[in-house]
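Missing here: one protein chain of the complex. Every other protein chain is in place.
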Amino acid sequence: MNLDYTAEDEIFRAEAREWLDANIPREVRPPDGPGMREFDLGWQRKQFEGGWAGVSWPVEYGGRGLSLTHQLIWYEEYAKAGGPNAELLFVGCNHAAPTIMARGTDEQKSYHLPKILSGEVAWCQGFSEPNNGSDLGGLKCRAEIVGDELVVNGSKIWTSSAHLADWQELLVRTDPAAPKHKGISWVICDMQTPGIELRPILIMTAPGHHHFNQVFYTDVRIPLSNVVGEVNDGWNVAMSTLGFERGTAGMLENIRYGAVVERLVDMARQRLGASALENDDIGQRLAQLRAEVTAVRAMTYRIASRAAIAPPGSEVSLARAFFSQLQQRIRRIALDIIGPDSIELPEDDPWIRPYLRTYSNTIAAGTSEIQRNIIGERVLGLPR
Amino acid sequence: MNLDYTAEDEIFRAEAREWLDANIPREVRPPDGPGMREFDLGWQRKQFEGGWAGVSWPVEYGGRGLSLTHQLIWYEEYAKAGGPNAELLFVGCNHAAPTIMARGTDEQKSYHLPKILSGEVAWCQGFSEPNNGSDLGGLKCRAEIVGDELVVNGSKIWTSSAHLADWQELLVRTDPAAPKHKGISWVICDMQTPGIELRPILIMTAPGHHHFNQVFYTDVRIPLSNVVGEVNDGWNVAMSTLGFERGTAGMLENIRYGAVVERLVDMARQRLGASALENDDIGQRLAQLRAEVTAVRAMTYRIASRAAIAPPGSEVSLARAFFSQLQQRIRRIALDIIGPDSIELPEDDPWIRPYLRTYSNTIAAGTSEIQRNIIGERVLGLPR
Amino acid sequence: MNLLPTEEQQQIVDMVRGFLAASAPLERLRPDKFGQIGNPDAALWPKMAELGILGLGVPEEGGGLGLSAVEEALTYIEFGRALVSVGVLGATLGAHLAARTMPDIAAAIMAGTSAVGLATPRGTVAGDDGIFSGEFHLIEANEADFIVLLTSDAIALFRRDEFMGQSERLSMDSHMRLMRAALESGKPLSWSSVKDGIDHARANLLIAAYATGVAEAALAGAVDYAKVREQFGKPIGSFQAIKHKCADMAIAAEVASCQVSFASVILSKNSDESRFHALASRIVAVDAALKNGATGIQVHGAIGFTAEVEAHLFVKRAHLIDFIGGDQRVQKGQFIGADAVI
Partner (left out) sequence: MNLLPTEEQQQIVDMVRGFLAASAPLERLRPDKFGQIGNPDAALWPKMAELGILGLGVPEEGGGLGLSAVEEALTYIEFGRALVSVGVLGATLGAHLAARTMPDIAAAIMAGTSAVGLATPRGTVAGDDGIFSGEFHLIEANEADFIVLLTSDAIALFRRDEFMGQSERLSMDSHMRLMRAALESGKPLSWSSVKDGIDHARANLLIAAYATGVAEAALAGAVDYAKVREQFGKPIGSFQAIKHKCADMAIAAEVASCQVSFASVILSKNSDESRFHALASRIVAVDAALKNGATGIQVHGAIGFTAEVEAHLFVKRAHLIDFIGGDQRVQKGQFIGADAVI
């Protein structure tokens, strides 16, 4: 075991820090709408032009072709520099692109990957449906093959930023007669295609904030050449993407949370006095959270160490399940530290909305219950 | 709603207090063995002679025929007076006797009930088997009907004080061909019958302490007249007993725990200082426990109020599940308050063994998991 | 001894429940009304006044219905279930504080013609002998004539204009109106300390009852959803992971409900134990509301954190009432310092 970095790593780190210092956006990121799209894509373009957009992407797709350790160094410096949480890019960079790299055709790769990396386009996800949340394999959105096209009818839900996205990674049922995991296809869908309609879904964190959508498809025609992997093999294609999300894609967020806890420690010291904190219930709970978030960094390093040998497997659910609940505990204690002013919700509120938002952490991308099933069955080998 | 007592109730309370003051055993209860048997039976005899053994038992069986409110008053005074926890009597008084009252023949009633009430005999329970803990209905201990006798072969486990008991309430399978809940009989078994052998099971709380037993039956012959209720109707007979245990039988213990928490509050004030306790993590947790144990008393009153109208049903699982886990939390905090001396185990230890013992609270008489199934399915109506 | 409602008490519960089902269904808080919409229930006050609900526990000689803390607590459980604006607390507590010495004010409050807001400390409250200084939040006070201030050791009725520098703020709970304001040696119309009568204990009891209602409604919503929502081909309520969460919510609601009933009887007898039992009820009930609110969202899955179902409203309201007069941390500090009642 070691935490050593090579001289080359350290040069990379210094370069990253220098570039971030000079280039990190000083403006506040708009929370929503076209302004947010412009901000996120602009920032992605800037990173791309600086050579930082695809640290661990293969060189052939415009990346630097460096190791996951380099990616981790970049995330660490990004978090330290207070880089923005450019969520609109997440699906494209961390879901769609890795999937297309792994299973796409040459045409798909050469058309989409550069656009994603350079911040030209935004992607959204079309996996969940109104009647299948945890049971992804039970999806019903239907795509009939008509000539060289798919004709899609049905609905998707929980699509973040569908109204701001150019493309969608879409799971559809292409063979209703096959066993439920065997008739699904993974398709690239142009969000401008006729027949797509959106319904905004308001969420609990922010009155008026438009983030989630339900998407309706009526005779939406998609070229068969947009299928990634084989027709009816979409389940396997999607699983590789989910593994990625559960593995390394969350690293930046994990690292960022260490700083959140330190801000809380500072606030608690100010409010209660550093010496009073020792046996105080808030001090004791904060100490626990501080130790746990420190351990999350260690878990991230171990995942990166494993990923250097083999692609992440079910064991990444251990870190994910832990971290999603830890975030809730961390955000929850903020209210106890802030005290009565917690009932306010200032426009630039740094604590209450993030707290409310953590309610989705144990639901989105696999509920805590599903994560625990995975751990029980696939990591520990307990019977179904 | 009211917490009022009639003048007659108040007289009853005063009499109870007076009698307890004068008669409560001053000696320490032996933790085990024949000394414990002698102590518990002697104390029961004394209560019987004083007219306090069966407050809510019908007059025809030697009781006072009073209401559950009177029983509750007695328990409250008993707890306040620091009455001993005469566990050896529990099965006889709270399981076997109510069952025999409800379903027994006149001969069974007239033979057994007076002996139980007057402290002449001790009973034990033979329900659980090595391969059925939570799944009581799956029991296998076999009883063949041969002439006017049952011939029992098999094994029971977790039988508290089998080595000190005269009688056992025994569940056996009399019809292996019937559906699993329909071939069971509830039988009175004389523990001196040839063919019964015991194996002590050592438990985690006390090196050398003999409390639990496995009981082996080899061609044990029991008169058919010892079956309570109909042959093959034992499941229904047993369920009425379990309802009783989950309902009112735990009242004394519930009330007693209020005093345990107050002892902890006193200890914490002494160790940490009363004023320092306010925001201290121990103070905050103790406040929570104090509020919860106060609520348990309220839950006990509500159960008693309901029991005055109809026999306790599944809803008593709410209080039972809550209380069994509350006991664990209460006993656990003792270690934090005592501090380093918790690693000792003095002979007259009042905290560590009771703490260890609470590990059985969420297992015995229905695990927490089974209790939650019952609440989910029978109280809330969720599907199986 | 009986901790179940009498027939008369059950009739009051049914009356209030029926009234709220008709006039204040939870759907009124659905997304079409989402946002900082202020008190959605101001229109209810006159109707509630008509039914006598606002003066339910005020003695008849004070102009009220002369019922007890038991009936008040039962009513507040219903208020919590329907997420009635917490401004109602101002009316009930204000009427009690005014009834003894200011019958006109009490009458106006009970008639619903004078609204009463709530004040709760933002930090330390200075002053003694009925003079109060400090920074406060005002809740549902925009149209109020009077304000009831609740601190951890006193309760006081003010004219609203005693509070200076009133300025609006957005709130986490978007179905109410919030202001900041200050008192500088503010003099109440009427007040009492925690040691002086049961006014203060009544405030904690009613907050506990309201919280119990929140916990019960969050449970009911989760159970209803778990029965109909299917995943993997069966209702999610058949999975232990969901079933046991619902069971835990049911336990929490039952604990709260029993202790609230118990405390309400103690208060109705004006017992010395009122403060102890009211604090105990507040601690377990607010805990139940917070827990059930959060668990209810998890049981609902993704729909749970949208504004399309009510699940999120319960946890937000639970947080709001937690802070009125001091949060759980403050209440537990008070409670561990209290003398034992066994």
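Which chain is which? They are A, B and C, in the order written, and residues in each are numbered from 1.
Going forward, a contact is a pair of C-beta atoms (placed from the backbone, for glycine too) under 8 Å apart; a residue touches a chain by one contact, two chains touch by 3 or more.
Everything numeric in this text was worked out from a predicted model, so none of it was measured.
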item	value
Displayed partners of the chain not shown (whole complex)	A, B, C
Touch with the omitted chain, as defined above, among B:P25, B:G133 or B:P383	B:G133
Given B:D9, B:D166 or B:D281, the one touching the chain that is not displayed	B:D281
Listed residues B:F212, B:Y257 or B:F322, member touching the removed chain	B:F212
Selected from A:A304, A:I330, A:I352 or A:A365 as touching the chain missing from the view	A:A304
Residue ranges of chain C at the interface with the undisplayed chain	239-241, 244
Sites on chain B contacted by the missing partner chain, in the whole complex	128, 131-135, 138, 157-158, 201-205, 207-208, 212, 281-282, 335-336, 339-347, 352, 356, 359-360, 362-364, 367-369, 372
Chain not shown, touching residues in chain A	1-5, 69, 72, 80, 258-259, 262, 265, 274-275, 277-279, 283-284, 286-288, 290-292, 294-299, 301-302, 304-306, 308-309, 315, 318-319, 321-322, 369, 371-373, 375-377, 379-384
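Simple rule for what comes next: only the chains that are shown with their structure count from here on.
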item	value
Cα-centroid distance, chain A relative to chain B, in whole angstrom	53
Shared interface positions of chain B, touching two or more other chains	279, 283-284
Shared-contact residues (touching 2 or more other chains) in chain C	242, 329
